[in-house]
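What you see is the complex with one protein chain gone and the rest in place.
Labels run A and B following the written order; every chain starts at residue 1.
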Amino acid sequence: MPSHTLDDTVQNGESYLDVKGRYTGVFGWIFSVDHKRIGLLYLGSVFVFFTVGILLGLFMRLEQMTMGETLMTATTYNRLFTLHGVIMIFLFIIPGTAGTLGNFFLPIQIGAKDVFFPRLNLLSWWLYIAGAVMALLAIFTGDGMADTGWTFYVPYSTQTGTNVTLALTAAFILGFSSILTGLNFVATIHRMRAPGMNFHRMPLFVWSLYATAWIQVLATPVVGITLVLVILERTLGIGIFNPAMGGDPILYQHLFWIYSHPAVYLMVLPGMGVISEIIPTFCRRTIFGYKAIAWSSVGIAAVGTLVWGHHMYVSGQSSTASIVFSFLTFFVAIPTAIKVFNWVATMYKASIRVEVPFLYALAFLFHFLIGGLTGLMMAAISVDVHVHDTYFVVGHFHYTMFGGSVFALFGALYYWGPKMWGRMYHNKTAIVALVLQLIGFNTLYMTMMYLGYQGMPRRYFDHLPQFHDAHLVATFGSWFLVSGLLLMIGTLLYSVFRGEKAPANPWGGTTLEWQIPTPPPLENFDEIPTITDEPYAHKEEAV
Amino acid sequence: MHENEHEMKYSTYIYVWLALVVLTWVTVAVASIDFGNAAVFVALLIAAFKSSLVVAWFMHLKNESATIKWMVATLFIVFAIFIGITFTDYPFR
Partner (left out) sequence: MSNHAATMVAHKHPSDVEGAKIGMWLFLFTEVLLFGGLFIAYAVYRSVYPEAFQTAAANLDTFIGAVNTLFLLTSSLTVVIAIVALQKDKQKMAVWMIWATVLFALGFMVNKYFEWSAKIHHGIYPGSPELLADHSKGEIVFYNLYYTMTGLHGLHVIIGLIVFFFVLYFIKRRPVVTEEMPYEILKNVRGTSRLAVVSEKGEELGTVAQLDDKVELVDIRLTYEPVAEKRDPRNFVKLENAGLYWHLVDVIWIFLFPLFYLIT
């Protein structure tokens, strides 16, 4: 690190929030090419959709509270889980950490003034908005929102009368937006690191973004063309997946999962990066096994491209393929476990300062452990054939994506929020929100996994009597969860506008973002620092 | 900006173009020979050779940094993996 002067008055640069540019007001935001403003633009838009997604989830749970058709018809339920899935995946979680915190902190953490292509960065946010608007249009035009599920499997997606074409176009555009972010990050990390910051001195969050960026660039185009093929079948009758024209519907699944399995790592890797930042800061010591954690991000990204067929055990793919995919899938556990063990080793016998971000990191570990282990169960073909397309799967992926990635994102917002908007959060409310979330989350999704194991299929708007009690419990859980989430969003909003002023380095963090004023000045650094040490060298240890 | 880069010459590119034209002729010519199942292989081999000429000279990859070369290699490895693993399915149905 350049210096360990942590007092608040080191530099006098004007905060990026106060700087006036060519435009003022809203235009000063939506036309700004400052990576920090773009990060906050993403954060705001992403959370709007998250809130919508939460409410959709809540409605689905309300329907399942009773048997038979109470709140909505079967078709409405189908549209709801499709919209919920599309929003949560494409509009919330994929841009959720990389687009928001990645944009904000990647340049700062490597000692740069901005990303490599600032204008492209703004374009990627605009494409995100364009895709989002199109997804919303799909709800209100034609025959309404698609009812295919977020996976858009053929042949149903080529035949249903609902607005699949528009929804697919939206997903295509969102994919393009994500590609641009990835491209930008790779160029930034390769070209804009401060002098002295070689790859092995980069913060682990940057490593995780690097791995993520490669997935974005290399996997997204494949799903892009796949969705285009479905559009072409719907509009021009080119039936590449249509069995009546010699096509193979399973090929769609291959092409879809070639992207969408790596995409789950695209969702979780930045979250893991966040955890790798939070843990050393609050354990007040350097991270254990830096290189192992760094390279395991790349390892996860690499192995992640080999395993897509584990979504297709019951699709009719050859058993050879299933066996190969099953075998390869188990390997993903290795780099993942490497990370977990190193995090735990960092905590071992550390003098830990327990704050909300750290609690979220623990919640992440707990949920991700359950999500990961149930994932291993389903990697085994024999188990998966039994639980495929049941609530077990739904429970599993909510544990990994929601309990894992999204809880990491929440932790990151408490961790970095003070730096981003210069104000602290109200501690007690934050903790109450977390407790509500934990109770609600585990009641809801643990019960879902239980239901699935008993045979409750996913994507059904109704259930059999023997599942009723558990469904009731799950719905109760969802109420706790949703109140916890809304309370948290409220807490964060309050902190943005009303919170106490934050010091430059409230947690004693060692990475570069903590060495600059709060909120950061327009170009982050008065003078580009020279890096001479590893990112997590704590003073106490250095002495 | 680019002045300090390698000297570019028209003639080199014309030779490359000639090679490409000749290879196009070759690939059309050998198409009429019956290689059986190897026909695809031969055709793809020639195509791969032609495209590496284009990539190396016309797109001057050969003068680019090691980083960019590694990136291109990564692209091809990933694509090979995609195709390779897909073929654990179809031939074994």
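To be clear about the criterion, a contact is a pair of C-beta atoms (placed from the backbone, for glycine too) under 8 Å apart; a residue touches a chain by one contact, two chains touch by 3 or more.
The model shown is predicted, which means the values in this text are computed figures rather than measured ones.
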- Out of A:Thr226, A:Ser296 or A:Thr447, which touches the unshown chain? A:Thr226
- Message: One chain isn't shown here. Among A:Leu71, A:Leu183 or A:Ala537, which residue touches it?
- Response: A:Leu183
- Across A:Gly44, A:Gly237 or A:Gly490, the one contacting the chain not displayed is A:Gly237
- Note on the structure: On subunit A, the omitted chain is touched by residues 14, 19-22, 116-117, 120, 179, 182-184, 186-187, 190-192, 217-226, 229, 232, 236-240, 245-248, 251, 254-255, 258, 522
- Query: What residues on subunit B make contact with the chain left out of this view?
  - Reply: 1-2, 8-10, 13-14, 16-17, 20-21, 24, 27-28, 31, 37, 39-40, 43-44, 46-47, 50-51, 54-55, 57-59, 64-65, 67-68, 71-72, 75, 79, 82-83, 86-87, 90-91
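Note that in this section only the chains that are shown with their structure count from here on.
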- Note on the structure: Distance in whole angstrom between the CA centres of subunit A and subunit B is 37
- Mind listing the subunit B positions that touch subunit A in their complex? 67, 74-75, 78, 81-82, 85-86, 88-93
- Touch list for subunit A against partner subunit B, complex: 190, 214, 218, 222, 250, 254, 258, 305-306, 308-309, 317-321, 324-325
